[in-house]
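To start, the structure under review is shown below, and the notes come after it.
Missing here is one protein chain; the remaining ones are kept as they sit in the complex.
For chain A:
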Amino acid sequence: MGVFEKVKSIVVDQLGVDEDDVTLETSFEELNADSLDIVELIMALEEEFDLDIPDEEAEKIRTVGDAVKYIKENQ
């Protein structure tokens, strides 16, 4: 599975949204994620990709594409 597919499945799982609604351009806000949802999502991504995302970086991750890009650059 590619990074995007993995991120997508975590987003679907964490936010309880439809797979078809998740594209690289989709922002978490559009998916009705509140701030706590986003913190949890970041935690789940850290676990899946064995990363430690600093808070300053996490704040910049607003879309699915941002997450995929960050993961690819830091893996």
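Note that in this section contacts are C-beta pairs under 8 Å (C-beta built on N, C-alpha and C of every residue); 3 or more make two chains touch, one makes a residue touch a chain; residues count from 1.
By our rule, contacts and distances are computed from a predicted model.
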Could you tell me which of "Transport permease protein", "3-oxoacyl-[acyl-carrier-protein] reductase", "Glutathione S-transferase family protein" or "ABC-type quaternary amine transporter" is the UniProt name of the chain missing from the displayed complex?
"3-oxoacyl-[acyl-carrier-protein] reductase"
Which chain A residues touch the hidden chain?
34, 36, 39-40, 43
